[in-house]
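Right, I'll just put the structure down here and ask away after.
Removed: one protein chain of the complex. Kept in place: all other protein chains.
Chain nomenclature is as follows: A, B, C, D and E, assigned in order of appearance, with residue numbering initiated at 1 for each chain independently.
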Amino acid sequence: MPATPVGPTDPMAVPRFAGLATFARLPQLDQVDGADVVVVGVPFDSGTTYRPGARFGPAHVRESSRLLRPYNPELEVGPFSSQQVADAGDIACNPFDIKEAVDQIEAGARLLARGGTRLVSVGGDHTIALPLLRVMAELHGPVAVLHFDAHLDTWDTYFGAPYTHGTPFRRASEEGLIDPRRSVHVGTRGPLYAASDLSETEELGYGVISCSAIDRLGPVGTAAAVRDRLGRGPVYVSVDIDVLDPAHAPGTGTPEAGGMTSRELFGLVRSLKGSEIVSADVVEVAPAYDHAQITGIAAAHITYELISLMALDNGRTNAEQR
Amino acid sequence: MPATPVGPTDPMAVPRFAGLATFARLPQLDQVDGADVVVVGVPFDSGTTYRPGARFGPAHVRESSRLLRPYNPELEVGPFSSQQVADAGDIACNPFDIKEAVDQIEAGARLLARGGTRLVSVGGDHTIALPLLRVMAELHGPVAVLHFDAHLDTWDTYFGAPYTHGTPFRRASEEGLIDPRRSVHVGTRGPLYAASDLSETEELGYGVISCSAIDRLGPVGTAAAVRDRLGRGPVYVSVDIDVLDPAHAPGTGTPEAGGMTSRELFGLVRSLKGSEIVSADVVEVAPAYDHAQITGIAAAHITYELISLMALDNGRTNAEQR
Amino acid sequence: MPATPVGPTDPMAVPRFAGLATFARLPQLDQVDGADVVVVGVPFDSGTTYRPGARFGPAHVRESSRLLRPYNPELEVGPFSSQQVADAGDIACNPFDIKEAVDQIEAGARLLARGGTRLVSVGGDHTIALPLLRVMAELHGPVAVLHFDAHLDTWDTYFGAPYTHGTPFRRASEEGLIDPRRSVHVGTRGPLYAASDLSETEELGYGVISCSAIDRLGPVGTAAAVRDRLGRGPVYVSVDIDVLDPAHAPGTGTPEAGGMTSRELFGLVRSLKGSEIVSADVVEVAPAYDHAQITGIAAAHITYELISLMALDNGRTNAEQR
Amino acid sequence: MPATPVGPTDPMAVPRFAGLATFARLPQLDQVDGADVVVVGVPFDSGTTYRPGARFGPAHVRESSRLLRPYNPELEVGPFSSQQVADAGDIACNPFDIKEAVDQIEAGARLLARGGTRLVSVGGDHTIALPLLRVMAELHGPVAVLHFDAHLDTWDTYFGAPYTHGTPFRRASEEGLIDPRRSVHVGTRGPLYAASDLSETEELGYGVISCSAIDRLGPVGTAAAVRDRLGRGPVYVSVDIDVLDPAHAPGTGTPEAGGMTSRELFGLVRSLKGSEIVSADVVEVAPAYDHAQITGIAAAHITYELISLMALDNGRTNAEQR
Amino acid sequence: MPATPVGPTDPMAVPRFAGLATFARLPQLDQVDGADVVVVGVPFDSGTTYRPGARFGPAHVRESSRLLRPYNPELEVGPFSSQQVADAGDIACNPFDIKEAVDQIEAGARLLARGGTRLVSVGGDHTIALPLLRVMAELHGPVAVLHFDAHLDTWDTYFGAPYTHGTPFRRASEEGLIDPRRSVHVGTRGPLYAASDLSETEELGYGVISCSAIDRLGPVGTAAAVRDRLGRGPVYVSVDIDVLDPAHAPGTGTPEAGGMTSRELFGLVRSLKGSEIVSADVVEVAPAYDHAQITGIAAAHITYELISLMALDNGRTNAEQR
Partner (left out) sequence: MPATPVGPTDPMAVPRFAGLATFARLPQLDQVDGADVVVVGVPFDSGTTYRPGARFGPAHVRESSRLLRPYNPELEVGPFSSQQVADAGDIACNPFDIKEAVDQIEAGARLLARGGTRLVSVGGDHTIALPLLRVMAELHGPVAVLHFDAHLDTWDTYFGAPYTHGTPFRRASEEGLIDPRRSVHVGTRGPLYAASDLSETEELGYGVISCSAIDRLGPVGTAAAVRDRLGRGPVYVSVDIDVLDPAHAPGTGTPEAGGMTSRELFGLVRSLKGSEIVSADVVEVAPAYDHAQITGIAAAHITYELISLMALDNGRTNAEQR
């Protein structure tokens, strides 16, 4: 990794609204000598059951990330100055064959993650979490999954399809990719198919902290409950943007009223300070339903917080290695 | 009532985005042998004083209800499996004569409510609450009104008109339709015409729990205050969607900043568990001002919670009758 | 067929904005004793290469058709009074498996077309034209295809997929479903992949009348050229709404500037008076990109003109049979 | 009338986006000593049968008129420099009682038209044309009506109401307000209720030049046909903005595809040069359905052309009086 | 000042949607004999670094203020009846020369503030706070600034420009316009350029209460912290609408996720009861990014709360003077 990371384009020389849209105006991956963290788009939405359009998510989140500045005052870290972060572009995949696309995403992610690079994948629909978790488990063994979502995403099949945006976390559990004592859904709400949805997801290895539970626990209690569940060890964070209320994230495919505010979500994510975030995804941004980039900006910002956590952990890891 | 209720169209056979738009993909009333609960549209907005368009509310809420699944985990009930719920279509009424329309709504509601069927009426503007309350009082005697709204809706006349969306709860009180010790406005905020607006509404028989009061009481205290006021006996719930903040419900006719979140509203409604909800309305959804169905989804969801409460009460009633 | 067709809901009794949204407020198919013409939705968009969302097309066109009145002054016919027209709901199909979906559409259309009922299918993306043409060829032998579209839709495969919204008319030709001397694309424009796109489409049996050709020929010349090509015999009309300029149809998946106006399209379609329109489709309406129902209204109206032509032809056929 | 008219606010001193929104940044009526022409808003939409919202039309057209400059190069006249034009604000009327509102509009218009002031009324829905025509007939005797509209607006009643936006020109004929040899509808299209709609409107005294007729006649022929019909004598021009295609005017209440372009409409209106335009209205602008002021700008511009014609006629009249 | 203030147009005579758009339908300044408080627009946005468009803010906030009624129940005051409030129109300024515009704003504000009139200035971008503070300091000496904003706005220069929307509070401190012990930023969040941004702003004389601090302090603690900081003496309140979350204020130029709700902001502002608010601004409303006036309504309402505080203080001051 380079001694001095190449950071975002200087806004004093090039206004924020100018220049090609890379995430946070960061360099493209082929413009730097490797990266500690890459932001990579996965423009795939053929696993969507309701409103499609998350295929345009990566482009939209990039455009919505132009305002991100280099210092995170809440986590007291410069996420782009203490580690090399780059935009790896998009993983291309087949929009007409889910199985092939899943394989392409897995192969693409594997290639990027070589040498310890952490990934923050920007979807695309939630189908993409499965191949990403395959790569994570390959590198780290079963990981804790911290899954922010209105939905459980542990359904079995839909129209006979095993891989859709409603099933990745069942598949991941079945494939042994997750640590079943340390994984948890946060922010769930809305009607289910049956009461057994909840018992089944727990059998698959996930705790559940619903929006009502968040109301009962309060922000501090919720953060403690999440940290307790995650324990120590590698954590994969998966953020379905529909964990936010439609007021905060209208641009998504299966919106549920009664959700989290972006402020709650940021606070909760920041409380992960000290965790070992090995990789992460931010999915289900469907720009056709967004307005004034509300959803895109929230998604870009949560991506920024995740990279900041990686910077802190990276620092810690480096320190330990010394 | 049928032994096994006919439920929503199976999403594993017909995708949620397919099929004619009935509420929650439920059967139409003429496709079942009677119903415990009907959702009925009342597309009337000629009583609107500012932004019109709630005449398109029923169609919009139906389209926004396609994602509702059959099990309510918060209230632990299947609202469509323990009682027959059906979509009764719309009550047609005269857009050019408010008086005649009010009579038509009353007649239409009376017909549907025969035999004990509970109504969840989807507006339309708030004018429609008056004829609905007339039918309720006819069936149950004066009812407690639990009124969620940014506004009091107890003004007297507007341009000489006695029946508008700003006056139904004054008329209802004058006509003896409400129980004046048990009725309450929740979520009020915004400027008034005069301080006397508040004293007058109290004289008419309504308590007032404003948004500032909610801030002071907190969610638990607010729920307790509401339950205390409602006491025991039949309750009619009237939800003006503008009780939500414009961020959560932009698609409405007289928006007021500083409102409730959908999560707060759902929590408060769920706290009515155990109440005898005899009927309800959800009004003032004006789709021309909505975006990405934010408002429609919130309205559909609150309708779902109200039907869930009826299912619980229905169960209780049935048990008592045994 | 019934002596007196059941027509749309009476707007003097039920305002146009009220009631469940069937096409043009027509009866549902199961409410009448058979139909001469059915409007059927095909909410499938998994063959889309760019902006998805046409799965919501049928619901949107239905909502946008509420203003259609019963008499067509240009064609001097009452399309709903001289034949029974009904809304057949949607053909459900698998969003995750194109091949299976194509088979489901074919089976669904075959069932509806039994006994001579003509179909006007509302998409969905253009993939659906293939199974619809299979049924047509089964009933009528190879048919002339009159294809309004910005694109040729005779590409071969895309990401290896043989059935997508860019390939139906190549497949149809290969399968012998079309009459190669009588079929024609109208309204094409925009960049191609290669000059051979044009020669290949002609080899497959399609004439091409591009938007520039329309400019040269003028409306009268264009109508004559279309009629010349179609000759006598059964005609299937396929209207991709992107044949209209994005100003007239923003709500579509692969918009091309420089297109037709809705007035031009209506005039051209009306000039088919006297043709034997055996069935038709109107596809690629993607509501997430529509505004104020501009696209939906244009699609509903072209559907109305197609049904009017069928009414005229139906009259002719009936007269001939006497 | 003042020797030197007070014109719009100087854009070199006050940018066009600044200042209170009067039409074309003209002075308010009470800021000048009388006016030759007033622009007056009539924010009434309770006669609307489909999408309401034209009550916000006057405010929207004013906001959309900020770019209008003082010289009309097509008609070679400065509409604000050769006559005093002022913004008379809005005529307030009862939104809950159509009959009373019609009377209020009539009284308000009569007051403004005293002393020969010409009115350009900005609606509001088309109901307002009736009271405006009453005042015109009072001043000028029966007038020729040049009516641009997708619809005939000569229906009889709707839900029993005699005064709605679908009936003003039948009422006007019945009341003897129009010259039945010189009146004409231009731009009609879309389905009717029955063939008799056309024969009845002709019996009421209106010619009909439909959009198809415009296609056949061409712009020059259409202009000639209009002028022939109008003949000599006072003309009242009534522009329903839905005469434009929804692409050009999405912001309206009963949109019909297949309409005129704004360029066609402007050309046709300018061809009235030399006619005696005694007053005019521009109605049915419903801003909730507009986008980027497309509709508002077209409405503001047609208003500008009408005022320009009045300036020419005013010049002529003045010259004749000398 | 007049004995009986002239209030807003009577909504029982003129519907709220009718009439020229002045703030809250108040009289224009030249229609009354002086004013205690004026609302004045400053349509200037040439200091914007990202999304421009706040030049249309004054017109938009006026249109969005039509629903404001005369009595504030939270503060128990009639803001328009106990003092004369008027709409002073807009201060015109040069969009092409920031320096000249700043001088024009200063001159315009000085003129309006003569004789003790308080100003609530509606922007426009935040650049305008500097000239407004110059006038305040001239009248009152250095004032406490209560600055609601997502950003610090104490950056130094941008592209060499000293006066932009990111710099007014650094300039104000440098020019000695603020009381450095009593000024405070509230609601800040989002990434910074460097950790030194925070230390520098404190050196300039501003406390910082970030959104995370608000989470920690709670509403009561935050209100106390603000009041402590402000102490006694004149306070200038500057509200950048982006202090609200994009869900509550999408229509702004540099949106940051994770912000305040409008309810929080109103509560905090109301807690200033008893403070001496000498003037205020509400800036950065960019209507092109707004939806259904969400942002405009929030801005109009906060303006109303500020005027209410002035009414209370005005009462107090008057009482003291007696």
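In this section, a residue touches a chain if its C-beta (ideal position, glycine included) is under 8 Å from a C-beta of that chain, and two chains touch if they have at least 3 such contacts.
The model shown is predicted, which means the values in this text are computed figures rather than measured ones.
**Q** Of the residues listed, D:60, D:126, D:147 or D:301, which one is in contact with the missing chain?
**A** D:301
**Q** Touching the absent chain in the whole complex: find that residue among E:9, E:22 or E:49.
**A** E:49
**Q** Would you mind spotting which of A:21, A:107 or A:139 touches the chain that isn't drawn?
**A** A:21
**Q** Could you tell me which of D:15, D:234, D:255 or D:287 touches the chain that is not displayed?
**A** Of all options in D:15, D:234, D:255 or D:287, contact with the hidden chain holds for D:15.
**Q** Touching the absent chain: which residues on chain A qualify?
**A** 13-15, 17-22, 28, 41, 43, 55-56, 58-59, 62-63, 87, 89-90, 92-93, 95
**Q** For chain D, which residues touch the unseen chain?
**A** 12, 15-17, 66-74, 76, 78, 219, 245, 247-248, 261-263, 266-267, 291-294, 297-298, 301-302, 304
**Q** In the complete complex, the non-displayed chain touches which residues of chain E?
**A** For chain E, the residues touching the absent chain are 45-49, 51-53, 55-56, 94-98, 158-161, 164, 288-289.
Here, only the chains that are shown with their structure count from here on.
**Q** So which one's got more C-beta contacts, B-C or A-E?
**A** Of the two interfaces, B-C and A-E, more C-beta pairs touch across A-E.
**Q** Per the centroid of Cα atoms for each chain, what is the distance between chain D and chain E, given in Å?
**A** One centre to the other, that is 40 Å.
**Q** Multi-chain contacts in chain D: which residues touch at least two other chains?
**A** Touching at least two other chains: 49, 51, 55-56, 95, 158-159, 289.
**Q** Select the category (line, ring, star, complete, other) that matches the graph of chains linked by touching.
**A** other
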